[in-house]
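The complex is shown incomplete by one protein chain, all other protein chains being positioned as in the whole.
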Amino acid sequence: MNSARRLALANFWVAFAAFGIAAVLGVWQMWARSPWQAPLHTPSNYFLSVTAHGVSMAYVLSTFFIMGFGYVVAETALKRPVPGIRWGWIAFWMATAGVLIADLAIFSGNASVLYTFYPPMTASVWFYIGLVLVVAGSWIWCVQMLVAMAQWKRANPGQPVPLAMFATVANAVLWLWTTVGVAAELLFQIIPMALGLVETIDVGLSRTLFSWTLHAIVYFWLIPAYIAFYTMAPQAAGGRLFSDTMGRLSFVLFLIYSLPVGLHHLFMDPEHAAGFKFLQSFLTILVTVPTLLTVFTISASMEIAGRMRGGKGWFGWIRALPWERPMVLATGLSFFMLWFGGGGGLINMSYGMNAMVHNTSWVTAHFHLIYGGTVVLMYFAIAYEVWPALTGRRFASNKPLRQQLWWWTIGMMVMTLPWHYLGLEGQWRRVAQFDYSDPHIAEWGPWVLVSLAGGVLLLLSALRFIVNLLSLHWRAPGEAPPPLEFARPAHEVTQVPAVLNGFSLWNLLVLILMAAAYGFPIGHALVERAPAAIVHRMGG
Amino acid sequence: MAARTEQDVVRIETRWALAMCGVVLVILAAILYASLRIHVNPPSNVELIDPKTLHLSDEFTEANLGTRVGPDGAIVARIVATQFEFVPRCVVLPAGRRVTLRFASPDVIHGILVSGTNVNTMVVPGYVSQVHTEFQKTGDLLMPCHEYCGLGHSQMLATVRVVPADRFKPDADGRVSCEQR
Partner (left out) sequence: MDAQARNNRRWIVASSVTVLALLGIGALLGLLIVPAVQGREAGLDPWTAFCRAVGVKPGVAPVAQPISDAVAAPVSEVAWSSEVLTALVHGDRNAGQALAKERCTACHGERGLSTDTQYPRLSGQSAAALYKQLRDYQTGARAHPMMTAVAQGLDETQVRNLAAYFAHGNSFASLGHPQPLQDYEMDRLVNRGVPDRGIPPCNACHGGGVGGPIETPTLGGQHREYLQRQLQLYASGERRNDVFGRMRNIASRLTPGEIKELAAYYEGWQPVEGELAAGR
């Protein structure tokens, strides 16, 4: 791990710095919503905080982490230097500048439009420019990943691309497709609005373009966690990957089915009718399949490890697994949270049930659990796994790492379970202040406090995570850590079908699926223009 | 069953994949049943309306807001969602009868849910949102704005007063309002 080492570390640290700040803001927000008086509690500050927290966790933590991890995978799995390191640094600095510009806009109070931007409400143009720079930087990363895989395939004709890299490039391809929606929205609608070039905006079209990005982006976040499931967890457990082919299949299924489903975020919207909502609902059911396949394949892989360690009987292999290793522990905890988060997702996807929970705290609880819980926990585990290779030091003990993972899981469950319940009780979202003098709302108070307690534990875990990583930087170099290695499949793979080694067919299918699922909804809005709404600008 | 050979792995994985396809089919069947037998649909009314001239429109003019029994006998509640109030702030609807709620916004995105029911819809400027439902229980139901619409979002609340059908008495013009009670 040489040429990309510093680049990976730079990306990781921006991600985790944003994460730490956002965690503090998150706890303040929970405090502000509770019956207890929070300091500096005004609607102005609250929505500023929600915007900052959302942007940091959803755009900064995720994108920079994925870029850093991508560099690590590219160099480790392909055993060659990452192409275009200079471009990688340009991308990094562009994206970091974007974060700083956007943050300046947010913290000066000129961008309280939340991370989902709510046109016709308009923030300062710098907020949007900052985010465009982040996305542009990430596009450079995508190209690097594609070039790395293409170069390797040329140097190794007919060979299967190592699974970790195949999945990383699948994610890069997914990201390129995903960002088209929000890029179109920003370039053609929002930025002209923010610059004062137009005074009205077609809100329905805006929401539709954003929905294109909104679901696929969560799979962009999720795929690195699944890369860890397939290629790092079995290795950490001392076993083998049950099936390399199923892994590839799962990743291509994510690629094709995470995109044409964004309308399920608009189930309750009036700008689309039942027909296309049903079609995209149907496609959403299909995107559950790769997760269902993954759960089995990874369990089977762990079973191999457990039995190799002497586990007997139906469940003995579970006990025999090396739970003291952070990656193994994280996989188990992540799967546990995946039950709840995934189950919640199935409910959201069924529009009859979605009507009960749309825009209630259930939704907030769901995505904190599935992203903050299942996915980010694996981000921690990945960081712990690659940090020795990146810093050249070993962890003195795994105990602080495991404790941090436990705190995170317990904190997440304690925070989100009452939140799910309150959502079913009708507690609605994005409220700066609840009226606890209303008896109906007063009943919610104790549960909000329980959630707050969970949030505090999460903050402590977040800070511990950062300290754990810093501790490696501060240690004196000692015995060199073992090199990073990815899991090998139980049965060696010498060749795979071309469709599971490249993306041409899948790109074509994505194009067809998107044309079918989004063609009419977007095309119709462009042809039969809905009456536009007046732009509401920040700062008057 | 132990997976000794690659064929074993393929066989086991295929079985699992088929089982998962079965799960998918069950979910699909449930949604189809709900759609075809009890007509569960997401809000599905694509009707354009100009937010800039909403106050000049026939249907959403101030005097026509609230609950009215129309000439065709349909019970319709018309509500405007605006920063930071619902107009009117309270509507009366009968229990046990099919009712329709229609919403429009002259400014930004809002959203509503009626507490304790599955009435839930976004209100997007440029479109009329429409929900058909039948209330089962009587009482005062909270209807908050559930989508971020600005700094006053937290105070944007309305009440849906569900009364027993025999106490739902429209006046000569077909209107019922909370103040009458």
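Every chain is named by a letter (A and B) in the order it is written, and numbering of its residues begins at 1.
Assume a contact is a pair of C-beta atoms (placed from the backbone, for glycine too) under 8 Å apart; a residue touches a chain by one contact, two chains touch by 3 or more.
Small disclaimer: the values here were computed from a predicted structure and weren't measured.
Chemist: Check the options A:113, A:203 or A:328 and report the residue that touches the missing chain.
Modeler: In the complete complex, the chain left out is touched by residue A:113.
Chemist: In the whole complex, what residues of chain A lie against the chain that is missing from view?
Modeler: The list for chain A reads 41-44, 112-113, 121-122, 198-200, 256, 271-279, 281-283, 286, 432-435, 437-438, 495, 497-500, 505, 509, 512-513, 516, 520-521, 524, 528, 532, 534, 536-540.
Chemist: Where does chain B touch the missing chain, residue by residue?
Modeler: 32, 35-36, 39, 41, 43-47, 52-53, 55-59, 61-64, 70-72, 74, 76, 78, 80, 82-85, 87, 89, 98, 100, 102, 106-108, 128, 130, 132, 149-152, 154-157
The working rule: only the chains that are shown with their structure count from here on.
Chemist: Just the number, please: Cα centre separation of chain A and chain B in whole Å.
Modeler: 30
Chemist: Chain B touches which residues of chain A in the complex?
Modeler: Residues in contact with chain B: 43-44, 47, 112, 114, 118-121, 200, 202-204, 207, 242-243, 245-246, 266-274, 277-278, 281-282, 285-286, 288-289, 292-293, 296-297, 300, 346, 350-352, 354-356, 358-360, 426, 428-434, 440, 490-491, 528, 530-534, 536.
Chemist: Touching chain A in the complex: which residues of chain B?
Modeler: 3, 5-6, 9-10, 12-13, 16-17, 20-21, 23-24, 27-28, 30-31, 34-35, 40-52, 107-109, 111, 113, 115-116, 118-130, 142, 144-154
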